[in-house]
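Complex shown without one protein chain; remaining protein chains in place.
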Amino acid sequence: MIHATLEFLRTYAGPLIAAVVIVAVLPLIAGYVVLLERKVMAHFQVRLGPMRVGPHGLLQPIADALKLLIKEDIIPENADVWIFWIAPVTSVTAAMLAMGALAFGPAFQVAKDINIGLLFVVGVSSLGIFGIVLGGWASNSHYSLLGALRSAAQLVSYETAAGMALVSGLLFAGTLQITDIVKAQASEHLWFVCFAPVSFFIYLVASIAETNRAPFDMPEAESELVAGYMTEFSGFRWALYFLAEYANMVVVASVATTLFLGGWLRPFSGLGGPAGTALDLFPVLILLALAGYCGYRAPKQPVRVQQLVMFGVAGLCALFALVLAAPLFVGALAGAKAGIHGAFWFFLKVSAYIYLFMWLRFTLPRYRFDQLMRLGWHFLIPLSIVNVMLLGLAIVLSSQYGVNRALAIGVMNLITLLFALYLVSVEKGREDRKAAQTADQVTDSYAG
Amino acid sequence: MLSIEHYLFLSLALFLIGVIGVVTRRNVIIVLMSIELILNAVNINLVAFSRLFGDVAGQVFAIFIITDAAAEATVGLGIIIAFFRNRETVLADEMDLLKW
Partner (left out) sequence: MLDKALFYIFGGVAVLSAALMVTRRNAVHSAVFLITSLLATAGIYLTLRAEFLFIVQIILYVGGIMVLFVFVIMLVNLDVALQQIQFSRQKWVALIVALALGAQVGLMFWSTGHVKRSNLLLPAAAPADKLPPNSETVAQSLFSAYLLPFEIASLLLLVAMIGAVVMAKKKV
């Protein structure tokens, strides 16, 4: 028995350690994404955002985590206690499990080469819905239950569109394995977003809806439902829901990056020569610039501790720059270049995607629930189905009948765009007719 | 070494639990869930034999059964919602409109 356990540990030590690292580091990353979001929001609204804890609020996430941990933990009197316990854990588990199959670079993957890679990520992360629904039900509160029902309806309807969008990306990859998807884009020298821009758009919208973020944050609409399914949760359990939401953001951003934005590939990955070298140097230079800026700002901080933290950040950036530069200039380390630079590009793309999420959140007003359902069922789902069929047709035409591949794909994307315009005009006509009728009709928000 | 019998006994246990659920429960939703359990037990058999014979057909049929379960669940739950709207109950022995 002991022998078998040791054998098991020896075989699976790498994945196990990587999994522990993800579980340990993810809360920290989520915390800093929250800080970043608050900062970005503040700058959108011409404020400063958190500034008190550490220089520019850099230690704010740690203070927040401590505060949440020592807060009183309230369970409502008539709540279903054990489901109340289990629901937030389900959400977090689903999000973290999905991370296990993602490849953050050619060398950074917890569960290597799962045959069903992308499906695994999508399927497991969709289990998070149970955390929301059960949590809302277990709180025994009307706001919570309404938020939970809204969320169930929303997630189920947008999952279809997101799945279809992923399928049309997968048509070009021809595999579900995550590393092979990126390799397929490397051999094409083009990211799949160029082949299937409409699918990328559909996935973008659907992934915002799936992570319950504004403008689709129906399940927790503060002004309507207090806080939706999270109303009765406090302290650490609430923090778990928050962690799950941000982990899910990272997951959907990683899926979009892997399938549509070329994963860990550099932009213009096929390019060699001086231009390629310049692109290779870009990560080093940008980190050095960041380090220089932090070093320049550090003496201007008012408190000694803040100065030290700022210098620390500058040093960290310089260290990362050094790590990124090492494989470029030291011949012995050249083999590590793909791994290190790949991870940099992957995280850059994921950050850009998440930044887009934040941008949309602070720019667009919240949708009404029936508008949300109409957008999902009347626009995104038909569009995604037509898109898959047309792209499949383009692939068949080019591979079986010798039509020029780029031409076929371009024409099919154009037809999809025309179809989208048609759908919009149909929807507009329906709206106009509705406006012409009497406006006092009772609407059933859950009928969609 | 695992043999096919392990899987057959597991599937038998799940199947019997499902049957007991169908027969004893009054709540129609739970009866439907027990039926899902029965279908699931059948799937375990199919996949186990597919592994034993090295033939992928068993897995294909398991996929068909899952599809069928989805169709059955949607229609069944639709009926339950329609019935609940009319009679305000989900208990099987109160569904006696056809009994005269």
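Points to keep in mind about this one:
Lettered A and B in written order, each chain numbered from 1.
Throughout what follows, a contact is a pair of C-beta atoms (placed from the backbone, for glycine too) under 8 Å apart; a residue touches a chain by one contact, two chains touch by 3 or more.
These numbers were taken from a predicted model, which means no experiment stands behind them.
Taking every chain of the complex into account, the chain not shown here touches A, B.
The residue from A:L59, A:A152 or A:L279 that touches the chain not shown here is A:A152.
Residue A:F120 is the one among A:F120, A:Y158, A:F195 or A:F216 that touches the chain missing from this view.
The chain not shown here is touched by just one of A:Y32, A:F130 or A:Y355, and that residue is A:F130. Although one chain is not shown, part of chain A still touches it, namely residues 4, 7-8, 80, 83, 86, 113-116, 119-120, 122-124, 126-127, 129-130, 133-134, 137, 145, 148-149, 152-153, 155-156, 159, 176, 444, 447.
On the side of chain B, touch with the chain left out of the figure occurs at residues 1-8, 10, 12-21, 23-27, 29-30, 32-34, 36-37, 40, 43-44, 47-48, 50-52, 54, 56-57, 59-60, 62-64, 66-75, 77-82, 84-85, 88-93.
As a convention for this text, only the chains that are shown with their structure count from here on.
Chain A and chain B have centres, each the mean of its CA atoms, that are 35 Å apart.
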